[in-house]
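A single protein chain has been removed from this complex, and every other one stays in its place.
So that you can tell them apart, the chains are marked A and B in the order they are listed, and the count of residues begins at 1 in each.
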Amino acid sequence: MHKGSYEAKRALLVAVSYALIIFFAVSMVMPFLWMVSTSLKALNQVFTMPPQWIPRPPRWENYIRIFELMDFGRYWLNTAIVTLGRMAGQFIFCTLAAYAFARLNFPGRNLLFFLLLGSLMVPFETLMVPTFVLMKELGWINTYWALIVPHGLGAFGGAFLVFLLRQFFLTIPKEFEESAIIDGASPLRIFWSIMLPLARPALAALLIFSFRGAWNDFTYPLIVTNTDDMKVLSLGILGFKGLRAGMTQWHLMMGAATLSILPMIFVFLIAQKYFIEGITVGGLKE
Amino acid sequence: MSWWKIALVGLLILLMGWGLLAAQKISLMMWGGAVEEKEVRGYLAAFNEVYPDIQVEIIRPADYWPKLMAMIAAGTPPDVFYMGFPEFVTYHKMGALFDLQSYVEATPDFNTLDFFPGTLDAFRDRETGHLYGVPKDWSTYVVYYNVEMFEEAGLPTPNELFGYGKWSWFDLLEVAKKLTKDIDGDGKIDVYGFAYNFPGRWKLLPPAFGAKWVQAPEKVVVDTPEFAEAIQFLADLALVHKVMPGVTELAEMSAPDWFANQKAAMFICGRWMTMKFKTLPFKWDIAPVPYYRRMYTWVDLVAYCVAKDSKNPDAAWKLVNFLTGPKGQEMVAQAGHAIPIRMSVAHSPAFIEALPELGIHNSVHLIPITTAPITVFDHWGEIWTAINRGLEPVWTGEKKAAEVLPEIQAEIDRILAEG
Partner (left out) sequence: MFARLRRYKYQQWFWGYLFVIPVMAGFFLFMVYPMISGIALSFYQWPGIGPKEWVGVANYLKMFRDVHFLRAVGNTVYYTLGILVLGVPLALFWAILLNQKFLKGRNFFRLIYFLPTVTMMAAVSMVWKWLLSPNYGLVNYFLGLVGLPKVNWLLDPKWAMPGLILMSIWKGTGFNMVIFLAGLQGIPKTYYEAAEIDGATAWHKFRYITLPLLSPTTFFVIITTMITSFQIFQQAYILTEGGPREATTTIVFYIYKNAFEWFKMGYSCAQSVFLLLVLILATLIQWRIQRRWVHYA
């Protein structure tokens, strides 16, 4: 084979790869751009073909209108409270459990761990009704308790976080704790002063997963909350869904979507390294 | 500071504390948009002038019925809530509603004869005759039309046509044809003669075409030639005559938006649209809906109900009584949200001359072209779902109405038989 033809082939391959990569990248970003663009138009500008990408003039007042039409501040506040509450709970309890499962020997450890892992097969969607009934019995319907406590204790997906952290703790060499044990440190102490500092990247991943899960949660709050003042963002923006109300105010709907998507993207861009590390830790090892 | 000043301050604090303790809190659950809520806040402000110690919290969920049911099931129902006359049957059967009869009897100025005939009966227990809800207001469907477009085209308005006795559904079609325009000549229609949310509100037509489709609570008959004719006529407005936005167009812009953006000359809906259209930058008016073999318009009737588990039924009743009383109903008249339920208010200038700046014929709503609301049938929600779903191929033109109605009938019979 001629060297030249090999290089030509290779150049072609590179060119095709780049073309594909850019094509897909554009498809990924376009919906976001279109969302923002639509949110800055007047309603009659929305209905134009071919599409007009840059709204002229951009109508920032659409956003003021959104805040008039719905209690966005309240939805944000609720989402923030729920997200922080769940993150705190999962950070503490899932980490502790993960450490115990990874490093402490106690009878029944493996059984409990596999039970917990098995819960990953039980999505919340199959428990909608009994969860509603349970929350009703606890008197938690339409309260922050219902929104925070179960997830904070690692139910509905927390098992994944336990798994993630356990995998990480397993990779830490035993020597780190052995000298501490000989010095008479208790497991709590070892956990606190040796394991936690070492686990920082994994903890970052945990926090981000926890954040993403809580911020985007939809079905669960749909079931356990009723009133507008307890709504989280994902439910609140449906005030614009409007099939039933017969509304098709696309510019306002896109504005509301923008306001609920942007914070998450912002956090992601800051913390993306841990994000991707977290997935790979969870996905790699069976 | 002398002793009496201290005593005065003490007394003040005591009074304030007593006032706080005496303040009662109840909740009112409503549907509708932010505009309606603003209106209701106005009613509540007036209520608090009379009853300053009752605080009313508004609950306005995006999906009203599932949430109401969930709150009742959770044991935390709102004290007062909206209730449509069809849904009333289900909720009453479930035992979720408060028996208001004793309150009605203990309230001398609650004049039952002042309510439009039949409207109270829709919310009574069929055996005991006890009242379980007080109608808050009602609404008939009317034609909203863009006066400027009619003037420009040199056409007689729907009100004039109604006066000449030339306002059948087929007359509407002829008018709509003249008003439908492709302004820029690109083959796409820019202005429609008529816009209507027909996939959800086809119910306006069959009775006008002579179909008696709700014959009893357990007898719903849609597989008749008249029903098919009505549905086909409605579908053909979009499919054949192209004078009305079809399903696809409505998915992008809702029927009221077609009218509000001056892209449709006529539009049919209930009174609540008047409130939304108040600020439109063009002149519009309302006219009676067309007729055919019969005169018919759809009536929406909504009541305030009190929850059986309400912790404060006294306060709830005070709210209901105030809102449905003469004062409350006058505010309803002014809002353009619905027709007052009390005849004394509906026939007074408060309603007839409401919203003078719009110059619309409010009295159109009172033309008695139908006597009572449609008979309620069992399994209301499921049967509506079945009919709406079954009609979908008709709206898209894949099937004729006469083809799908037997299937729909079979589904209805199945639902009713299952019980």
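The working rule: a residue touches a chain if its C-beta (ideal position, glycine included) is under 8 Å from a C-beta of that chain, and two chains touch if they have at least 3 such contacts.
It should be emphasised that the depicted structure is a prediction, and the values quoted were computed from it without experimental measurement.
The omitted chain makes contact with just one of the residues A:Y6, A:F67 or A:F268: A:F268. The hidden chain makes contact, of the residues A:L40, A:M70, A:M87 or A:I237, with A:I237. Within the full complex, the residue among A:P50, A:G73, A:P173 or A:P197 touching the omitted chain is A:P50. Residues of chain B in touch with the missing chain: 65-66, 69-70, 72-73, 94-96, 247-249, 251-252, 381-382, 389, 392-393, 396.
Chain A meets the missing chain through residues 14, 17-18, 20-21, 24-25, 27-32, 34-35, 38, 46-51, 92-94, 96-97, 99-101, 104-107, 109, 112, 115-116, 119-123, 125-134, 149-150, 152-156, 158-159, 162, 181-182, 184, 186-188, 191, 212, 215-216, 218-219, 223, 233-235, 237-238, 240-241, 243, 250, 253-254, 256-257, 260-261, 264-265, 267-269, 272, 275-276, 279-280, 283-284, 286.
Rule of thumb we're sticking to: only the chains that are shown with their structure count from here on.
Chain A and chain B have CA centres that are 41 Å apart. Those residues of chain B that touch chain A in the shared complex are 33-34, 59-63, 67, 70-71, 73-76, 197, 200, 251-257, 261. Within the complex formed with chain B, the residues of chain A that make contact are 43-44, 47, 68-70, 132, 135-136, 141-142, 226-228, 235, 238-239, 241-242, 244-249.
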